[in-house]
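Presenting chain A:
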Amino acid sequence: MNDIQFPVSDYMPSSCIPEGPIEQKWTKYKREAKLINPNNRRKYTVLIVGTGLAGGSAAATLAELGYNVKCFCYQDSPRRAHSIAAQGGINAAHNYQNDGDSVYRLFYDTVKGGDFRAREANVYRLAEVSANIINQCVAQGVPFGREYGGLLDNRSFGGAQLKRTFYSRGQTGQQLLLGAYQAMEKEIGKGHIEMHPRTEMMDLVVVDGHAKGIVVRDLVTGEIKSYAGDTVLLATGGYGRVFYLSTNAMGCNVGAACACWKKGAYFANPCFTQIHPTCIPVKGDYQSKLTLMSESLRNDGRIWVPKSREVAEKIRKGQMKPSDVAEGDRDYYLERKYPSFGNLAPRDISSRAAKEACDDERGVAVTGRGVFLDFKDAIARMGKEWIDGQYGNLFDMYEEITDVDPHEQPMMIYPASHYTMGGLWVDYNLQSSIPGLHVLGEANFSDHGANRLGASALMQGLSDGYFVISSTLPTYLTTIKPGSVTTAAPEFKEAEDAVKARIQKMMDVKGTKTPDEIHRELGKLIWEDVGMGRTKESLMDAIEKIPAIREEFWNNVKIVGSTEGINAELEKAWRVAAFLDFAQVLCYDALAREESCGAHFRLEHQLDDGEAKRDDEHFAYVACWEYKGADQLPVLHKEPLTFENVHLAIRSYK
Partner candidate 1 sequence: MANLNLTLKVWRQENAQAQGRIETYKATGIPEEASFLEMLDIVNEGLVHEGKEPIHFDHDCREGICGMCSLTINGVPHGGKHVTTCQLHMRQFKDGDTIWIEPFRAKAFPLLRDLMVDRSALDKIIAAGGFVDIRTGSAPNANNVPVRKKTADAAFDAAACIGCGACVASCKNSSAMLFTSAKAAHLNLLPQGQPEKNKRVLAMVRQMDAMGFGNCTNQYECEAACPKGITVDNIAKLNRDYMIACASEAVGVFS
Partner candidate 2 sequence: MNDIITTACKFVTSSIGRKIIVALTGSCLLLFLVGHLAGNMTIYGGCPAQGEPSWIDAYATGLHSMPVWLLMSIRLGLLLILLIHVCFTLVLKWENYHARTHYQKEGTMKATLSSRTMVLTGIMIFCFLCWHLWQLTFNGDPHDCYNHVIAAFRNGWCSLFYIVALCCLFMHVRHGVQSVFQTFGLNTRKVRPLYNIVAVLFGVVICGAFISIPVAVLTGILH
């Protein structure tokens, strides 16, 4: 096995962090930021790709300000972006509970939760605007949970010792997205936003080094079109479906981000992928998607697998009921390994422990990849009614999907890919390394470091869209002349032709494997080798095998139908091709980061108790990867992370 020597560059674009104490950076930035006269704003065209929390809120806000906004999404309506599926809640430092919350505490918890791999200034700004997000959403009519006195209620969430999470039952993401969507529709109705649903971004157009437009495919007619603008805002979400099976929507993909990466935007920390421990396990090969069960279940459920492989096998074959396994034959492995934290061990640790138990052939579920989450003791202790009051809807949902009553038999769970902290590199202005290309929400890398805390994703998406981009966008726009580039520029024709050629190349393969089959193959490989526990061997294995799968795709993919009109197979194939290009850099990053931090766990680097062993001396940086061509190694740029306001410590929740 050869070591890969990644080319490292000394060059790193400035992160543009304002000077001064951290509490004053954002205030100072806003005070000094450039402004654009309201009458001139309409001269600027802003292209926004994606209509989730980040894209939708940005579109609404910028249109209100008077910019000429054009917005694109692959779904049939902006309301369907996958932000809608977020369940738990949204954090904000309002301190309505009087339990000592503050901007600093939210900032500190987020940096610590991210295992000290996030940029301090960005996180502080996020914490600072968090309260405004709640104000904004309430004014929009988002029905947050309330107390009898009529004021807002809060719940507690992982990684925090106080109650700062605002929620709308188990559908917080849906309600927040509908708020942003309604604000968008308001502007669409007024003619300030031109909305293009069922339109997928295929490529970024760069003119004289600046992002000036996008090439899209109209998913209804199949037409390849271009749109020119003064700036492009990418809010296309994460790349969790590189694992094929994930909690993401079927359409979520890395295509747009990957296209920008190929055009020169740096991809930062791609190896930071979050695996959520409590999802319903895989049932069979036909499985398309994994469903998340709220993490809160671990408060009262006990996680176990049988002590012996024989018993596990009997359960897998259906010869024995889980409830019949004697107490002495059960291995409550989290309680055994982590006596102080037990079943409430952090996400990454419980995910990995489940994998270890299954690797030991003691897993349950038909596939052998599952562990039990048992409520027997909690029901005996607190009664069925109490349990139903706490988790009734989750129990119903579980029964709906699996046809097993969790009151009678333990739930089966297994970890699944959920969120990606990595993304395109952005500076304090949310601008990528390509001038004019701004990246918002999950698509950028900025605020969560190596691990995202629960209820922080919604906060980041809305912070970027409602409050940050509106202030930082003029910084770029004032440096350019509005409307200077139109689709008549030769770069547009070039990009369009390249997209058409790539599509034609795919269509012409006429092989034997469907895009889904190849995607499944890739997903399985990434899951096995770059999943919860990574080693040098596993990463090298993946790095070796990915080109073979890519080869297979370009020589053996079968896309029926034509390029005209609706063609779901072509859409899938296009997205799989991007995942295949991207998967390589994910592995490179995981290989180059010779430490364990947050969700990135290298088995070689762990403390005696199994905790992640960080290496701040060598790896306290953002790894930014620059694309250099399909057969070339990407170049590594490093943005050093300095921590002036938090103390670098071993992340311990004991």
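Note that in this section a residue touches a chain if its C-beta (ideal position, glycine included) is under 8 Å from a C-beta of that chain, and two chains touch if they have at least 3 such contacts; residues count from 1.
Regarding candidate selection, all candidates are chains of the complex that A comes from, given by their letters.
Just so we're clear, the structure is a prediction, and the values are computed from it rather than from any experiment.
Only one option in 1 or 2 touches chain A in this complex, and it is number 1.
Within the complex formed with candidate 1, the residues of chain A that make contact are 57, 60-61, 64, 75-82, 84-85, 94, 96, 131-132, 134-141, 143-152, 168-169, 171, 174-175, 178, 181-183, 185-186, 188-189, 195, 197, 220, 247, 249-251, 283-284, 286-289, 291-292, 318, 366, 400-403, 466-467, 470, 512, 514, 516-517, 558, 560-561, 565-566, 568-569.
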